[in-house]
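Please read the structure below before turning to the comments.
Rest of the complex left out; these chains stay put.
In this document, chain identifiers A, B, C and D correspond to the written order of the chains, with residue numbering beginning at 1 in each.
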Amino acid sequence: MSERSGQNDELTLLGNKKTVYSFDYDPSVLESFQNMNTHRDYFVKFNFPEFTSLCPITSQPDFATLYISYVPDQKMVESKSLKLYLFSFRNHGDFHEDCMNKIADDLIKLMDPKYLEVWGKFTPRGGISIDPYVNYGKPGTKWEKVAFDRLAKHDLYPEKIDNR
Amino acid sequence: MSERSGQNDELTLLGNKKTVYSFDYDPSVLESFQNMNTHRDYFVKFNFPEFTSLCPITSQPDFATLYISYVPDQKMVESKSLKLYLFSFRNHGDFHEDCMNKIADDLIKLMDPKYLEVWGKFTPRGGISIDPYVNYGKPGTKWEKVAFDRLAKHDLYPEKIDNR
Amino acid sequence: MSERSGQNDELTLLGNKKTVYSFDYDPSVLESFQNMNTHRDYFVKFNFPEFTSLCPITSQPDFATLYISYVPDQKMVESKSLKLYLFSFRNHGDFHEDCMNKIADDLIKLMDPKYLEVWGKFTPRGGISIDPYVNYGKPGTKWEKVAFDRLAKHDLYPEKIDNR
Amino acid sequence: MSERSGQNDELTLLGNKKTVYSFDYDPSVLESFQNMNTHRDYFVKFNFPEFTSLCPITSQPDFATLYISYVPDQKMVESKSLKLYLFSFRNHGDFHEDCMNKIADDLIKLMDPKYLEVWGKFTPRGGISIDPYVNYGKPGTKWEKVAFDRLAKHDLYPEKIDNR
């Protein structure tokens, strides 16, 4: 059916028997597969409104919507493994900014992408909410400059927030 | 009536007797016609919220809204044939990223456009959704740089997603 | 300051030293306080977009926004204790419908209210989402009929859902 | 100009020289004037998104949008005096439910209206928000039943809340 079917051995998660959910930070669940469209650069974005972790000081649950975008080089991240990885923060305590940086680091390590960005939009605590934005361009390529340009233009037109 | 009426022979689909729907990936249904406004460069965008294909591993149906934009050179894609082409993915199994790349490849082959982009926004599976974005500028023209610039600025302000 | 300050002994959670978060279903964290406005019937609604529990079969995390409304009799639920109670479903496995019924049962037991309703709006799994709605009117009072009337008129104009 | 101008002596606030703002709960700033349209019953609604008070336990500021509606009998509340009254909660500590009941009590005392309702929609604390709704119909009139009917139908279709 799909031209990618020769690659199915790599994909252990999608359609497999029994998914096991880890709720302790676990980057080892991440899986990659081969980019089949290396003849061009393109973007893939993941929308994930179900991110939750714990405050490392108070253990109160935190909630966020994550937007993760990247330009693949040779490898791509498998979406179900990404979901499991993000679910693994569930009972993990960490600051908002550190979570976003850690996710970026783990995905860079997994895929060695040309470009990557991670944007977390958290729900408020005490009337204030925090939205960290982290990005990366492969050093020595034109994507390094793209990363800086995107950072320099980040969120020029912020969405309206009223905590309701 | 229209100045384009001398060209009607080319347009076999619009207004014809009996449309046949293929639900197996079929790029041969694509039809082009002559660009009547070659004195300027301009954009044409198609909005298509009725894209559906199958997951190549599980056969579960996938759904997406597609945004396809291009700057024509000599040829343009006829909209009804484009619709039939997109409907032909209905019972075809393929990954999201591969579908978008394939659509771009087929339209480039059909029209040889100056510029083209294909953006798919899929509905979520397991809490996560995927939005591939693919673009192209004709090599050796200024549109090659436009394509890179648009890729480098892609989706700086992502829409809000909450899976509801 | 507040006329309710004589009642502060009851309120052990609000403003207290160190909140402990339980992530195992724990109705014992619920606390009530005295309704100071018994000269009239009135509604109190809680909005809680941070509900999460586990699927009892697969252990996959589920997410919902909860709307809880009630008309107090003598007792009211303290909001911080309600938050802790709802957070206690975090690592608890239960079906959507059972969670909503259980929350209603626990709050009825705690407060013995005149009227109560619990509405959960879950995020989709596999393209489909589930919204259970449970309500209650104190038997033998006019609120019993109100409960049936509200059930009979429930959600006549459902919100638009497109899973994005 | 206006047919109401003979009544201007009553209206000491609107257009007066120097407004004094009290930030301590002060129902004495409320002023009423004569209803000029007693030949029919009608509604007047006030929208007030600038309500703020203090938590009586922690002194943390609370914020709400208030919707106040009434059907006048002989007297009406002057809008600028209502604003000053609502601003007078600024440094006053009280629970959400008690604030709404107190506002209703004060306006009933001032105007002796046929019908009145007060709805407060507060911003969240710790992920949960509270919306008290209080209403009143003059005892012994048909508005007593209207008040119960409106309470029984209150907020059947709650607005979507996501704390952002």
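As a working rule, a contact is a pair of C-beta atoms (placed from the backbone, for glycine too) under 8 Å apart; a residue touches a chain by one contact, two chains touch by 3 or more.
Only a predicted model underlies this, so the values are computations on that prediction, with no experimental measurement involved.
Visitor: Total copies in the complex, given 4 are shown here: how many?
Guide: The complete complex, not just the displayed part, contains 10 copies.
We adopt the following convention: only the chains that are shown with their structure count from here on.
Visitor: Copies chain B and chain C touch; is their interface built from the same residue numbers (over half shared) or different ones?
Guide: Shared-number fraction above one half, so same.
Visitor: Report the inter-centroid distance (CA atoms only) between chain A and chain D in whole Å.
Guide: So the centroids are 47 Å from each other.
Visitor: Once you find the CA centre of chain B and the CA centre of chain D, what distance in Å lies between them?
Guide: Centre separation, chain B to chain D: 55 Å.
Visitor: Going by the contact rule already set, what residues in chain B reach two or more other chains?
Guide: 124-127, 129, 160-164
Visitor: Which residues of chain A touch chain D once you look at their complex with the stated criterion?
Guide: For this pair, the touching residues of chain A are 60-61, 63, 121, 123-127, 129, 159, 161-164.
Visitor: Chain C touches which residues of chain D in the complex?
Guide: Answer in residue numbers: 54-58, 92-95, 97-98, 100-101, 104, 124-136, 148, 151-158, 160-163.
Visitor: Looking at the complex, which residues from chain A come into contact with chain C?
Guide: Contact set of chain A toward chain C: 19-21, 23, 47, 49-50, 52, 54, 58-61, 63, 87, 90-91, 123, 164.
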